[in-house]
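Input: a single structure, listed below in structure tokens.
One protein chain is absent from this view; the other protein chains keep their places.
Chains here go by letter, A and B, matching the order in which they are written, and residues are numbered from 1 within each.
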Amino acid sequence: MIHSVELFHDYIRDGRIKIKEKIKEPTTVQDPCNVVRSGGLAEKNQRLAQYLSEDFRPMKYQGNYNYCCAGGGGAMPIGGEMKKHRLKGGKVKAEQIRETGAKIVFVPCHNCIDQIRDLSKEYDLGIKAIHFKEAITECMEIPEEMIPKDDES
Amino acid sequence: MDFFLFVEGPLLWIAFLVFIIGSIIRVSMFVFVSTKKDKIIYQHFSWKYLFSTIIRWLLPLNKDIPKNPIFTILAYIFHICLIVVPIWYAGHITLWEESRFEWSWTAMPDELADWMTLIFLGIAIFFLLRRIFSADIRLISTFSDYFLIIITALPFLTGYFLTNGTLDSITFFSDNIQLIHMLSGELMLILIPFTKLSHYILFFFSRGASGIEFGRRGYSI
Partner (left out) sequence: MSEEIKPNEIVDFLKPRVGARFKMWLGICAHCGLCANTCHYYTANEKDPKMIPSYKIRFLKEILKKKGNVDKDYLQKVYETVYYECNMCRRCTLYCPFGIDIALMISLLRALLFSQGMAPEGLVKAIENYKESGNQMAVSDEDWVETVKWCEEEMAEELVGLEIPIDKKGAKILYTVNAREPMFYPQDMMEVAKIFYVAGEDYTYCSKPGWDDTNLSMFCGDLKTSKMIVENTFKRAKELEVQQVAITE
């Protein structure tokens, strides 16, 4: 089992993917419980975020000791009956994100990203939550031969 | 004074035996049952994570120190006094020397023992008040939590009275304080294996189990 955060991190570290331009806006990264605390990818997760951004701002407790977004443990897919509780519990995460002043939050987890988008609405954070893959596709250098030529003519 | 002789002799033996054998039973029960029901520990067994987590929490190297500094540091001091005073107090060592084992080791200065006892009692009172007055802790406290603080503090309190003769003006105490001191100590020893006080030894197993659980995820807690 390998998580894509690790794959992507290794691609960039090993130069299989080159970063053309880093993200200029302040960024931070969420540590999804199942990737970081229970997945052991704390370092790679943070380093991947740093590879991709010029102004990376760690959260307080970044890493293994980070707070949960309150969307985990099945809280997201449970749906309606849980919504009230998870928005309430997510206050801590919302404040954490606000504290960093980041405008973009990398969220390498489908659960967390839905939750953090909801939190952004609920607590008016004005942030954009994106997956790493989105950022990588935007920032990476695409080899010459892969770029379609017919557009230029 | 037949009762005194009983408390000084056989009951002391009983208390120590219950303490030692009880602890051994608690531990072997854990080991025995865990090999059947908690195989995960052994599948991922690692001395490295086992030791690193135990050391981190025996020494004040963990994340609780910055988070709750006052409580954690008091808890460390509390436990140090609790272990050091009964073992290195000169009066106790004399008893070991006079016993059939004739064991002997260097004693701590009496004055230090006195101070540590007072500090210990102070912290015990703080813990008790905290349990009573903090809404958080009150909610999670059970009867045994209050009871066991008192049980643990009693030998120290009576020991202090005994060595300093604080209550000697009251005849009942001047006659019986040594008896009460021994009884309270024996009571504590006997209760250890049956209550949460067993954490003195299960701590190592609990930390080990969790250390391995997180170790297999690649980091030490």
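Criterion: contacts are C-beta pairs under 8 Å (C-beta built on N, C-alpha and C of every residue); 3 or more make two chains touch, one makes a residue touch a chain.
Every value quoted in this text rests on a predicted model; they were computed, and no experiment measured them.
Engineer: May I ask you to name the displayed chains that the omitted chain touches in the full complex?
Structural biologist: Per the contact definition above, the missing chain touches A, B.
Engineer: Using the touch definition from the top, which of B:L5, B:M29, B:I55 or B:I132 touches the missing chain?
Structural biologist: Among B:L5, B:M29, B:I55 or B:I132, only B:M29 touches the chain that is not shown.
Engineer: Counting contacts across the full complex, list the positions on chain A that touch the omitted chain.
Structural biologist: Given the touch definition above, chain A has residues 1-5, 7-8, 11, 16-17, 33, 37-38, 64-68, 70-75, 77-82, 85, 88-93, 107-110, 131-134, 136-137, 140, 142-143, 145-149 touching the missing chain.
Engineer: Residues on chain B that touch the omitted chain in the whole complex?
Structural biologist: 29-34, 37-38, 41, 53, 57, 62-64, 67-68, 71-72, 75, 134-142, 145, 196, 198-199, 202-203, 205-207, 209-211, 213-214, 221
Following the convention adopted for this analysis, only the chains that are shown with their structure count from here on.
Engineer: Could you grab the centroid distance between chain A and chain B? Build each centroid from C-alpha atoms only and quote it in angstrom.
Structural biologist: 46
Engineer: Which residues, counting only chain A, touch chain B once they are in their complex?
Structural biologist: Touching chain B from chain A are residues 37-42, 64-65.
Engineer: Which of the residues in chain B end up touching chain A in this complex?
Structural biologist: 63, 217-219, 221
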